[in-house]
Each structure stands twice: as structure tokens, then as C-alpha cells.
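Structure record follows, encoded as C-alpha cells.
The complex appears here minus one protein chain, its other protein chains still in place.
Take a look at subunit A:
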Amino acid sequence: MQNDRLTSASERGPLGPRSRRVLPSWVSTMVLLLPTYGWLTLAVFLPLLTMFVFSFMSATPMGKAPIVFTLKQYRAFIDQPYLVGIGINSLLIGFWTTLFCAVLGFLAAVALVQSTLGKTREILLILILLPFWTNGLVRVFSWTMVLRENGFLDNLLHMIAPDAGSIGFLYTRYAIVVGLVHGYLPYMILTCYIALVAIDDAIIEAASSLGARWWTILFKILVPLAAPGLISGSVLIFIPVIGSFMEPRILGGRVGVTMGTVIEDQFTQAFNWPLGASLSFTLLAVVLAIFATFSGVLRRGTAV
């Protein structure tokens, strides 16, 4: 169906000017967007709507239990107050991960833009994208090998200082953040890189010829001009990170309890889809509220 429309649109395209019948611009816009929106409706909106309906049910509608529509799932944060702590924990993990990604990613992107020697830029880009080619689960498990007691990190330390204790920090929040930063860093590098590459070298040359030190150039020119990249990268990272469940589960051990793992448990272990759905939508509302609060900053940043 959608393909039919697409072909008819492409046929109409060249026909238009020849027959001197110019279609209004909104028609072509609509035709071009239709496949995308059709797909979005099918793959995102409908499942989301189903989950939204589920979130008002009293039980998962797959057994014999009678289904009653109720708001009780949305009271979870009041009935089970420990969820508030988990929620704050998840937001903190999201905050720190995004912050580390922003700092490391921005610096990496600056290095990438500066490297103009031969093919270094291409090679660096490939090196940055390389982790994307391996499965995320494999990456996280390899971190467990590095961070655990008597892991690679400890072995390295003991090569230098044989008597030192263990510095392995597997099963802590730091381990979760390390794993998440590793997983999501490429997003930040790429968005910052795209923003930085657009900056005219002449501006930086002008600044340095007028005596600006490197930190002035960095904070007065590069960061403000790359703000759109930084902000879109942060949004891209923050949202999946607060819902992540694999990294906390594997790297967090006892402390690896986040909104992501709680929601996952509701769907897999507890078979309580309505509660899982309502928690997801509450989380979505919190994220939207955060973005709404900072929307002024976001708009100013991306408007540059």
C-alpha cells in the first residue's frame, strides 16, 4: 500500500512539470512522509497505545482472570514507596552517564575535527564506531572480566604494585556507569562531531590571532557553537539510559536495581504487564517533565 503510494508519487513527480500542472507543495510533502508515518503508526504508536490501555487494567489480559479497568497501577509510587528511591537512583545514573559521555564525547569529537593529517580522521571514526559492531551484551560481559576482583584491572595493578589490594569495583554503581558510558559514548561523539565540523576554522584562527587562550576558545567558541550537538547527544543518551536494564543487572550485582530492571521484572517474572506499562508511562512523564523544565535552555541551545 505504502509502496504503491510511493511509486505513484514518483510517477507524478516528473509528470507534473511536463503537463504544467504544479501540485501544491503540501501534497508532495504528505506523500513523501506517508510511508514514514504509516510505519511509525504501525510500529510505535499502536504498540504504545496498547501498552497505555494495558496500564489501566487490573491484570494481564491473557489468562482467565476478569479484567477490570482501574487507576491503581498508577498509584504504585505511593503504595510501594521504595520505587521512588529506585526512580531517583535511575535518574542519577542517567545524569552521570550523560555527563561523562558529554565530556569525553566532546573532547573526542574535538580531537577528531583537529586531526587533518592524511587518513587519521577516517581511521579514528572507524575506531570509534567499532564497538557498535559488537553485541552490547558481549561488551558488558567483557567489562565484568575487567572490573571484577582479580580481573584484568587488578592484574595490571599487581604488575606494578604486587602488594596493593583490589581496585576491582564490579557490582557497584560506578561499574554500571562505566558500562553505560562505554555503550552510549559513540552517539555523543557523532552528534558533537557533526556540530564541530560545521564551525569555520577562520573563527578559531581569528580568536587565537587576537590572543585568546585555548580555554577561552573552548568555552567561548567551541562549546556554544557545538551546543546543538551536545544537547541532542544528551537527549539521545539520557532517555535510553534511565530505562536500561541489561547493564545494571550484569554490572550492578546487588545495587543493580533501576526502573529498567523493575519494569523488565514486571513483564518477564511477575507477568504483571499493567504495572510494567504504568511504570513505563510514569517514567515517560517524568522525562517529559524534565525536558519541559529545561525546554528554554534546550531551545536556546539548539537555535544557534
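Keep in mind that, in the parts below, contacts are C-beta pairs under 8 Å (C-beta built on N, C-alpha and C of every residue); 3 or more make two chains touch, one makes a residue touch a chain; residues count from 1.
The rule we apply is simple: contacts and distances are computed from a predicted model.
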Which of "Extracellular solute-binding protein", "Succinate dehydrogenase", "ATP synthase subunit b" or "Cytochrome bc1 complex cytochrome c subunit" matches, in UniProt, the chain that is not displayed: "Extracellular solute-binding protein"
Per the touch definition above, residue among A:91, A:112, A:185 or A:262 touching the missing chain: A:262
Touching residue (missing chain; options A:59, A:91 or A:195): A:59
Interface with the unshown chain - residue positions in subunit A: 59, 63, 65, 80, 82-83, 85-86, 89, 144, 148-151, 170-171, 249-250, 252-257, 261-262, 265-266, 269-272
